[in-house]
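In this view, the complex is presented without one of its protein chains, the others remaining in place.
Our next item is chain A:
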Amino acid sequence: MSDTVSAWQMRIHEAQASGTPLRIRGAGTKDFYGTCVGDVLDTRAHTGIVSYEPTELVVTVRAGTPWAELVRALDERQQCLPFEPPFVAQGATVGGVVNAGLTGAARLYVGGIRDYVLGAHLLNAQGELLKLGGQVMKNVAGYDLSRLLVGSRGTLGLMTQVSLKVLPQPKAVLTLRLSCDFRSAQVLCRRFLVKPIAVTGSAWLNGVLTVRLAGMAAAVSAGVVMLDGWAYECVGGSFARVDEAEAVAFWGALQEQSLPYFSARPSDEHALWRAVLPTAVDGLTVHADTGLAMWGGALRWLWAVEDLSMPFKAAGGHATCYRTPLSGRVYPTALAASNEQRVQAALKMQFDPKHIFNRHRFDTVTHAGHATVEMHHVP
């Protein structure tokens, strides 16, 4: 066991003894994403690729490794992890990416992070090192606890390393654009789900739908023909090819959340919402034709003054206040159904009875302090 992991075990034992919460933190790129409480346990010293066999399609990497470093290693072998997590350019770490579970434009088409997790090492609340899952594609031995870590925001323990399934990079990539309203874009994008077309990203912003095709050259050319046919049917227009450099810049800025839209706060009262809907649900009447939409409209980014959690919940989705208003107004945290919450809380209690790890992390942070329900509080 490395010195770092041993030192972390000591920290966990001390935290247990004193009841002091630990705040697990990598590069801190997602400090805004939920409440931060406790003494910082910095993961950035624990870096490096533990093993990488391109022909196995598996990479094992330590949690503190910058995601960008992992991407560089995969690039050298023409492989990738295609789900496009944010803040990579700002230094996001592997541990932070997995624990936050945030993904980009490709997610609906290539799968989410948990679809790529094969195994992980976890320091539990007793400081014991658990080897969860494994390093092979097919493994059904025991419960798959490694995938449970995705999106857990560090509340179940300290993930020290993770094994991920990687994919070959697509041979050809092409980006196309079409002017259309949100509803037409949604209708058109729904076809990506059920037709054999090699789409790996979609985004609608300010009346323009951008679509990315990727795969074998033949698949990309076939995709262009299909897209043009649908564009003609849906809006009577046709797609325009986007210059490669411009396309790379656009998808990069979308992934990094550095598009101007993400910082264009209309007023101090506005919050940025991350709202997710079933693909079958058409645009809601609230903000139906505004905002930034990804995943064919299933993911919406909306600046709003009002609370969006209820309308999206009513439509079978969920909305989270992602960037809080500067005015300090508090919005409730998105919550699962009450009985599912109870199981989540019971699970947290089993794993971390004293709430040592990332206490209150699922709560919304505001400038006035954190508030509302603590997800892991057992009633």
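We adopt the following convention: contacts are C-beta pairs under 8 Å (C-beta built on N, C-alpha and C of every residue); 3 or more make two chains touch, one makes a residue touch a chain; residues count from 1.
Keep in mind that, in the parts below, contacts and distances are computed from a predicted model.
*Asks:* One chain of this complex is missing from the view, so tell me which of "Ring-1,2-phenylacetyl-CoA epoxidase subunit PaaC", "Permease", "Cytochrome P450" or "Putative FAD-linked oxidoreductase" is its UniProt name.
*Replies:* "Putative FAD-linked oxidoreductase"
*Asks:* For the full complex, which residue in A:G104, A:G215, A:G291 or A:P325 touches the chain that was left out?
*Replies:* A:G215
*Asks:* Among A:H13, A:R72 or A:K195, which residue is in contact with the omitted chain in the full complex?
*Replies:* Only one of A:H13, A:R72 or A:K195 touches the chain omitted from view, namely A:K195.
*Asks:* For a quick check of understanding: of A:W295, A:Y322 or A:F357, which residue touches the chain that isn't displayed?
*Replies:* Within the whole complex, the residue contacting the unshown chain is A:W295.
*Asks:* Looking at A:E69, A:D144 or A:D181, which residue reaches the missing chain?
*Replies:* Checking the options A:E69, A:D144 or A:D181, the one contacting the hidden chain is A:D144.
*Asks:* Write down which of A:D39, A:E76, A:E128 or A:E246 is the residue touching the left-out chain.
*Replies:* Among A:D39, A:E76, A:E128 or A:E246, only A:E128 touches the chain that is not shown.
*Asks:* Tell me where the left-out chain touches chain A, residue by residue.
*Replies:* 53-58, 77-79, 101, 107-108, 111-112, 114-115, 122, 124, 126, 128-132, 134-145, 147-148, 150-152, 155-156, 167-169, 171, 190, 193-196, 215-219, 221-222, 276-280, 295, 298-299, 316-318, 320, 334-337, 339-341, 343-344, 346-351, 362, 375
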